[in-house]
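Chains shown are a subset, placed as in the full complex.
Lettered A and B in written order, each chain numbered from 1.
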Amino acid sequence: MKIMTQLMTEDGIRCDGRRVDQLRNISIKVGVLKNADGSAYIEFGKNKILAGVFGPRDVHPKHMANQDTGILRCRYHMSPFSVTERKNPAPSRREIEISKVLKEALQPALILKDFPRTVIDVFVEVLQADGGSRCAALDAAAVALADAGIPMRDLVSACAAGKVADRIVLDVNNEEDQEGQADMPVAIMPNVGKVTLMQLDGILTTEEYKTCLQTAIGGCRTVYEIQRKALVEKYFESGDK
Amino acid sequence: MESAILDQLRSDKILELLKQGKRLDGRSLDEQRPLTIETGVIPKANGSARIKLGNTEVITGVKVQPDKPFPDLGDKGILICTAEILPLADPYVEPGPPTEGVIELARVVDRGIRETEMIDLHQLVLIEDKSVVGIFIDSSVIDSAGNLFDACSYASVAAVLSSTIPKYEIKDEAPVLVEGITSKPPVKTLPVSVTMARIGDYIIVDPSKEEEICMDARITITTNSAGNICALQKGGSDGFSVEQLIKCSEMALSVGTKIRKKFEQLM
């Protein structure tokens, strides 16, 4: 109970000062790495995440290559200093699961059949973690794929919604994730209109479920505008590349 | 690899049947395969179950033993769910460290039980911050024929329901087993996992292995006894529309109700 009152004031103001439908500050920089074929850096609230993309390129080991299609690999990794208690650098089961979920969220946006026998590698490094790091990672990864010049059907834009102090809120932060009632990360292909990532931890009524999903998708659409702007800025406004 | 053409032919057939509202094995779209649950199959474990969901077969054993609590979670017992596809269950599974697919399987089963708060972990504390009871729920897939998510989840829930928790006394700050006294686990709600696949525009419940090969996307939704949605995991290499996601939540609830009745008979 005491936790609930801390997470939201009576006026619906959240512990970090946001309204229930308000995103945290987001900034995206495109092309931040020299060696990667494409890259992006996102700050999403206190999340600080780098994404780098290589490919399409030859597959090693070779027996993993597929004659009929390109393959997508994804690695989500947290730096030892990214969380409160120092994290062991070896990948945890949580990181391996998120890597898979991110891969499956990005895959629908790619046209892998056009690049048989190759691999596209997406590497995500969480330098500082806050609530919603998998959504922020996905937002950066999608932009990095575009920056790598890989043909895409659409971007992928991600944002969580959740339930805090009995209300549905957009973009769950770290405190809300840990002590709130539900967290629902969602990713969409904004133009195709498909949900490509969705998870839920926590308890929702069926009505809350629908509201939460719509709230998250609204957030994804706002994120999409920020992703687009970051790409436009790099490719069409600064004039270089 | 040689079966790529066969896979394609089967996929075409499956999609053709779906257009007529039918499935390869004759089920309707929202129909699960027959589920049989047998408990107490591993008497040496504290609880156990062997379930068959169609041709998929899983054995789950529950071990209860004293343990140290996780840091900062000193007011809760320990709950750990694992899942493993035994190499005898599938010609394509090899012994070795778990693949990302198996890790996802185990974590989704775990979250289904954890997020519904099926077991009241606060009742498993022996000395706060020092000594608690740990419940280990280990699932082994022994025949793999599609929808391992629900199969492992059902086996895990059934094994927990069949469990007895030994009594421990504290002597010299250490837990000591009290022989002959056991209790039922502190179960608060019955989680039911329902996995659905999207093939083209169709949503089907409890995909078979053949259906999984040609599905576009997958979703697992776990509901509790109160009819709430408590855990969800989208998988697969494509997505869902919002309408499909809402339809899936409704199917998860309606199908889940039937399964929950089976669980209630075990209590």
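Please note the rule applied: a residue touches a chain if its C-beta (ideal position, glycine included) is under 8 Å from a C-beta of that chain, and two chains touch if they have at least 3 such contacts.
Computed from a prediction, not measured in an experiment: that's the story for all the values here.
Taking the complete structure file into account, the protein chain formula is A x3, B x3.
As a working rule, only the chains that are shown with their structure count from here on.
Our note on geometry: chain A versus chain B, Cα centroid distance of 27 Å, whole angstroms.
Partner chain B is touched in their complex by these residues of chain A: 68, 93-94, 96-97, 99-101, 104, 107-108, 184, 188-189, 192-206, 209-210, 213-214, 217.
Within the complex formed with chain A, the residues of chain B that make contact are 4, 100-101, 103-104, 106-107, 111, 115-117, 219, 224, 227-242, 245-246, 249-250, 253.
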